[in-house]
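Here's the structure we're looking at; comments come further down.
Of the protein chains in this complex, all but one are displayed in their positions.
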C-alpha cells in the first residue's frame, strides 16, 4: 500500500463492506496509541485477524514500544490482515475533539482511515508502511533481571523526583529495600526506596543485586502514559528496563522498553 | 462628548443624580461585553431610554456583533440617552477582579465611567465615540437562508474539529442530515453532521441546499463566547452566517455575523 494523494469525494462507497472495520471505546484507542506515542510519532498498525498490534522503536534506538489488543478489546473487529502506516498525531487530534463514547474506524475506498464518533467524522491520510522504520523484535532485548509488580504512581514519583535535580535515574533491585530508585545532581541527590512488603509482587533472579541507569528524557516521556495502577517492571544489571501494563481491562497489553545508559563508577 | 484628560478628585460629586446609572449582575455585564469583544476591542455603547445597545464591526469588515439589553436585564437602568465610547479591555480587566455580585455603573462629573462592586471602585476613561468606526446596520447583511436552532456546543465541536486540520469551515443545510459542517486539510478531512431530529428547530428556505465557507480565525473568536445551550443560526448560500443567542435570561440578545470567504470548487 502506498500513500494516496487523491482527494475522495465524501459520497464514494464500497460496493460491499470495507476491508477493515473496528469499533472500540475512545479511551481504549487513545490509551493504546499514547503508549506508542511515548516512543515514536509514526508507526505501523498491524491489523491481523487475531488482533491489533504495533511495534515501534524510537529514532535513537533507545526506547521501544509494543502494544497488542485482542479482538475482545473491540465491539467490532474485522480485518483482512493488512498493515497501515499511521501518523499518531493525526489520530490524536481527532480523538481530542471526539465525544468520549464508541469510535468507529474503517478504511475507505480511497485508502484513507475514517474515524467516526456520533456525527463527527474524520478522513485521515495514511503513510506508506514501508517508509516507517522496521519494528524491532522486542523479545530480542534481554530481559533476565528481576520482575517487580508495583503501582505506576511509584515509578512516576521516582521519575518526577529525579527530574528536579538530575538527567539520569538509576533503578535497582536489592535485598532490602527491594526496589531502589536514585539520582545524583550536581550537589543534591534523591532516592526512593520501596520495601518488599509494599510491592505487589517480586521475583528475584538467582544472582547479585542488579541496577541500571537510564536517561530521564526517555523515562519522562513514558511516565506520561503509565497508568496509576499496576505496572510490571523487568530490571537487570545494565540491562534494558521493561515496563508493562494492561490495556482495555486486560484485553490488551503495552510493553515499553528503555535501554540503559551505562555510567557506572 | 470627548475624551477627558483631567484627573478627578475622588470627592467630586454631582449635585443631583448622575445622567447615567446602571446596576446589573457581573455575569450579565461580562457576557454582553465578551460577545462584542469577539469582534472588536472598542465600541460605542448606546444607552437609550429603552435599553442598552452595541453595534460593532471588526477591522477587516468580516465579522460584526450587535447586542441589546432591555431595562429588565438591570436592577437599575437610568440614562439620558447618551452614547459612550468604551475600550472593552478596560472594563474586562475591572470585571476580572470584581466580586461576582451586582455591579453599579455610572458616569462621573469628569466624564469617566465608574464601576463599583462592594468596596471596589474603578474610574475608567472613555473614548470619543466619534473616533470609533460607524457601526453597521446588521439588517443590511442579507439573511435569507435556513434558520437552524441547535446547541452552542454543536457549533463549538465543529469549530474545534476543523481547527485540528484546516483554516476554513464550510457550514451547510442539506436534505438529510440537516446541518453539515466540513473542513479540508492538506491530507485529512473532517465533517460533523446533525440529523434534523437532533436539531431543536429548522426552517428551510424554499430553495436548493445551501452552504458557505468561513475563515476559522473568526469562528474561533466567536466560539469562545457562544453559550453551551441554545443558539440560532442563519445560513445561506455564500451568505453571511448569523449566530444569535439570549443574554440575561431572555432580557437581552446577541447577534454575531461572519461574512463568508468564497472558495468554491
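Just a few scattered comments:
Order as written gives the chain letters A and B; numbering starts at 1 within each chain.
The rule is simple: a contact is a pair of C-beta atoms (placed from the backbone, for glycine too) under 8 Å apart; a residue touches a chain by one contact, two chains touch by 3 or more.
Please read these numbers as outputs of a predicted model, since none were measured by experiment.
Contact with the chain that does not appear here is found for just one residue of A:169, A:194, A:216 or A:243, A:194.
Check A:23, A:48, A:147 or A:161 against the missing chain and you find that the one touching it is A:161. Of the listed residues B:124, B:202, B:221 or B:244, the one in contact with the hidden chain in the full complex is B:124.
Residues of chain A that touch the chain left out of view are 157, 160-161, 164-165, 177, 182, 184, 186-195, 198. Where chain B meets the missing chain, the touching residues are 7, 10, 90, 93-94, 96-97, 112, 119-125.
Basically, only the chains that are shown with their structure count from here on.
Centre-to-centre, using mean CA coordinates, chain A is 45 Å away from chain B.
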